[in-house]
Each structure stands twice: as structure tokens, then as C-alpha cells.
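The structure appears right after this line, and notes come after that.
Of the protein chains in this complex, all but one are displayed in their positions.
Letters A and B mark the chains in the order given here, with residues in each chain numbered from 1 onward.
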Amino acid sequence: MESEITGEGKPAEDSTPSPPPRHERLRTILHALRSNKGALAGAIIVSMFFVTALAVFIAGLLHTRITPYSPIQQDVGPALAAPSWAHLMGTDELGRDVFSRVVAATPNDMAVSLTVIAFSLIVGAFLGTYAAFHGGLVDEALMRMTDIFFAIPGLVLAMAIGIALGPGITNMAIALMVIWWPPYARLARGEALKIAHQNYIEAARLSGAGRFRILLEHALPNISQTLLVYASMDTGTVILIYAGLSYLGLAVRPPFPDWGQMVSAYQDYMVSVPWLPLFPGIVIALGVIGFSLLGDGLKDALGGS
Amino acid sequence: MEDNQRDDVILETRRLGKQYPIRRGFNPLARNQPRFLQALNDVSMKIPRGKTVAVLGESGCGKTTLARAITLLSPPTSGEIIFDGQNLTKGKVNTKDLYRRMQMVFQDPDSALDPRFKVKDLVSEPCRRLLDASKEEVNEMVMRSLEIVGLADYSERLPGHLSGGQKQRVAIARAIAIRPEMILLDEPTSALDASVQAQILNLLIELQNDYNLSYLIITHNISVAEYLSDMLVVMYAGNVVEYGPTGPIIARPRHPYTIALISSAPIPNPWKRNLLNTEIMGEVPSAVHPPSGCKFHPRCPYADKICGEQTPGMVEIAPGHFLSCHFADKTA
Partner (left out) sequence: MSSNGSGKLLAISDLSISYTSEQGKVHALQDVSLDIGENQFVAVVGESGCGKSTLALAIIGLISMPPAMVESGRIEYRSVDLLALKENDRRKFRGTEIAMIFQEPLTSLNPVYKVGDQIAEAIMVREQGHGRGEGVGEIGVMQRTYDSKSVSAPPRLHLPRIAPRDRTSAVLDALKRVRIADPEQVIDRYPFELSGGMRQRVMIAMALSQKPALLLADEPTTALDVTTQAQVLKLMKTLMTEVNTSILLITHDLAVASQVADRIIVMYAGDVVEDSDVYGLFSEPLHPYTVGLLSCIPSGSKKERKLKPIPGSVFDLTKTTGACKFASRCSRAMAICRQKKPALIEARKGHRVACLLYGG
């Protein structure tokens, strides 16, 4: 069918780029990971943590364990023994295998950080985007509310909430969720403001899309990239803060292992048995570094494109 | 304004106005600052069914505000809009019904398409949301629409992999997919190369003929306005200064601004260097502090005392040809 447009069968094109490869974004990420050594290291570390956490968790469900020893059983070896092949991280003052304890504690931090980040992402994204699109009083209200959160040191607030709720890992997770979402809301708001006046948002209105649908289908997907990059770096921070709460004794209570709590319990032995508090500390640091590297790599990979 | 014949008018605006409040904060020194910005003032026009009306003007004249007001994206603060007999400014308007019959193509093809939506999803969005059609029916409408604009093979692409002209064609496909009666086009070809522009213009004319579409085209390009439109609305600083059939206005513009505008338009003719003979001084006035009386008077070669004191009304100087100027006889 000849079109009148150009007088030829095929319409004229202006310089068109060739069709894109499939799954472009995934490829960009994978490529970035391959080329950026730091990001690769981060990805490996993070994967190790997740796999370990998952393994421990599933093992627990099946009433078995993957660690060499039970994390709570005492006297599996001589007390305060140095690291050896039998006890990779040595033993603590009650003769428990430190390595088993460290590994067994992995799901705690992973679960808490995932939950807190997921909550913050979802709540922050919705609130921030809605405020940006709505403007006016709603926007002002959100800004001032987040201002209040920013004015108070996060850890102190989390502690206060934690103490009010009582110790325990769930309560700590709740406390962290409460203080964690404001930066996400602000970030989402900033990104949403950038696109709020894009023509495609107005075009969506002309297509009959309601406000909520525009938010969900047009706004959120277009701001997700920035938020996700921020979240990936931020996960490390949750781990750190949670470890801090755990150090203060607000999370998991002995005899159950938890990294922060272990650092606190073992720090008395710092001089004579230095590896004891160091091992859990190093693992915490590793977790934070891993997520930081990964997030940074993602930022470079996606931020540039 | 009498109708001599029963014109079939699809859209009419009556004294349309749009005002934006200016935020001054609590600064006591700002007490004497203006409180409002008048982006549109007293805009009246009629769009006959099946015809093209071009709104011609430069930056700050309010043409985009006009489009957004008519489509109710940014509703007017005064005046009326009558769309096919229905008053859009009175009472609650069902926007879904409205958008089934009135669509818009935006100025910037890059920002008009959601970068995360495939072409077929972009084009199908109005069909899905505004019509009660089944999935198959929607698909069919989308494919037909893409075929018309010549992008049948591009349904799976993302906007990032389309050229400017193709993006604009997708936007047009989206607008026509639900078979509206009227389409507003905001600078549809400004961002495009000459050849692509020609394609798009041809496409628009073809669509108008095939589907009896009515167009309101907003442009600052006089050649495009002259080529496409049956009627011309010349705007300056929020007001309509001249309005009437395109041919006569281009051939013999009467408003001093229209005269300046048309003589500034570059034509591909080195023997007629009108551009270098134009003598227009000054700049578009600030919308916050507009000149008193006729907004064009500080720049007008014919201006006199009355021009700064009184805004001229719209006078019909020929059948269907309206002018807003105190000295209509000076340019006759």
C-alpha cells in the first residue's frame, strides 16, 4: 500500500539507531560489573552473604545446620582457643565455636536490612512521588515531617523506639523502619519533581489515566533507578546501625548469636584474645563494604548511561 | 459578532483567561508587587469542524497555556470553552469523555513518550483507558494507527531507539488511535529536520482529509502556519491581536505586530530579503509587569497616546477577520 506521505512504499526515516539488543539494562549492569573491579568484588561479597543467610535459614527450617558446630553449644572445644582448622575463628569464653556463631548470625542482619530497605523504598517512593505530583500542602507536610526526622540523630531515635518496644530483633527492625524511610521520600520527591512536568505525564492524563495509575505506571518506574542505586549502597548502612543496636544489647539476646552483640560480649577480651571481638567486627565491616562497592558500581554503570 | 451562515464549529473559546497567582512570601517589601500573572487574556476564537486553526505567536504569548487550558490540563480561570455544544468550563466535566474526542500532540517528542514504555504500549494507552474495548480490539487499533504513520514494524521499540521524527509519529499515532474529532498540536515540527517536517505535515493533512479531523496547531513558524491552516490566530503577550482566514492575513496583515511577524519570517528567496528590512525593536514584555493599554504599544510604530491608556477591543474589519488595534485605518 503506497502511502501518500512520501510517495514511496516505505516512509522516509531520519537517522535511526539500529534496534537495541535485548535486555539492555541487564547487559549494562553485567558489563559494568565485569569491568569495574570494585563492583565485582562487592557483588561477590553480597552474594556470599545472601547465600549464607539463605542456607542457614533453610537449614534451620529443616531442623539441621550447616555450621560445623552448634552456635549455642558450649565446650565444643577448649575455651578461648586460637583459630585453627578445627575452629576457624577460635572459641569464645564458653567454649563455643566462633565461626559457627558468626555464620549462624548472618540471617539476622540480612533479614533486618532487607526488610528495612524494602519498607523504606516502598513507603518513601510512594510518599515522595505523591507529594511531588500533588504539590501544595501535601508536599509541605511531607517536607516538614522529614525535616523533623532529619533533625534528630537517627540512631538515638531508633534506640528510643527500641527501648519503648522492648528488645528483640523484630522490634529493632520496626524501630529502624520508622527512622529509615525519610531520605527515600526526599529522594523520590526530588526525582519525581524532575519528571512531573514531562509531557508524557500530561499525555497520560489525556489518555484517561487517573492520578494513582500515573504514579504507579509512569512515575515510579522512571525514578526507580536512582532509588535502587541509593538503596543498594544504603543496605550496608542498615547492617551497621543494626549491629550497633545489637551491640547495645537491644536485639538478639545471648545465647543466640548476633554480630553486634558478639562484639559487645567479646570486647573485654580485646587485649588477651584479640581475634575474638575482631572476627564479628570484620564480618560487619565486610558486609558494609560489599554493599557500598556494589552500590557504587551500579551508580557508575547506570548513572552514566 | 454575527454568524452569517450556520458554521459547524467544533470548538469555541469565549474570552478565555488564565491567571497565575504570584507567590510573594511574607516579604513586606513585596507588598506593591503584582499578585497575578495574566498568561491569557480575553482569548476568543472558533474552530470550524474539519478545518485547521493555527495559533501563531512567539515566546510568552500564551499559546501553550491556551492549549493546556482548552484540554483542561490547566483549566482557565475565566471565560468559557464550548466543545461541540458542551460548555467545558461549567460544572463537572467527564474528562474521559472529553479525551475520547479531543487529543493532543506535544511539543517535545523526547519528553512526550514515557521512555520505559514500548511503542505499542504508548499508542494503546488511550485506547485501553478511554474505551471499553477488548484486548484484540485495542491491538487492532494500535496496529492500524502505526500503519497509518508508517511505523508498523516499530511496535516493540522503546523511545530511546527512535529518531525525533519517529517519536513525533508515535505521538501522532497515539493521538489518532482512538479516532478523536479534534487534535491540538503544540509545535509539532519545531524539533525536526526539514524533510521530516515535510513528512509530518503531509501526514497531518492526509489524516485530516481521511477522518475529518479538526486541528488547533500552535506554532511560531509562520511558513508552517500558512501552509497548514485555514484560519489564523495571532497572539501577543496573552492577547489575540488578529484573527481571521489565513490567506488574507498573510497577504495583507493589519496588526502592526502581525506585520512585523510576517516580515520577519525567512522565505527561501534571496531576491526578497524582507528579513533585513524589518524594523522591529524591543522585546516581548514581562508577563508580570505588562504595559498598560495595548500590550504592543511600546514597540509599535503607529502608537499614540490612546494606545497606552486603553486596550483596544476586537473589531471585525472584514467578514471573519478581526483586529485588536486603535488604528485599524493606519494599516489598511
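Everything that follows uses one rule, which is that a contact is a pair of C-beta atoms (placed from the backbone, for glycine too) under 8 Å apart; a residue touches a chain by one contact, two chains touch by 3 or more.
Being a predicted model, the structure only gives us computed values, none of them experimental.
From the set B:Ala67, B:Leu207, B:Val224 or B:Cys294, the residue in touch with the chain omitted from the display is B:Val224, counting the whole complex.
One chain is missing from the display, and on chain B it is touched by residues 58-59, 193-199, 201-202, 205, 220-224, 226-228, 246-247, 260-261, 263-271, 273-276, 278, 280, 283-284.
Assume only the chains that are shown with their structure count from here on.
Chain centres here are Cα means. That of chain A falls 48 Å from that of chain B. Interface of chain A with chain B (complex): residues 3-6, 10-17, 19-20, 198-200, 202-209, 213, 218, 221-222. The touching residues of chain B, counted against chain A in their complex, run 68, 71, 73, 95-96, 99-100, 103-104, 106-108, 111-116, 125-126, 128-130, 149-151, 157-158, 160-166, 171, 174, 192-193, 195-196, 199, 202-203, 206.
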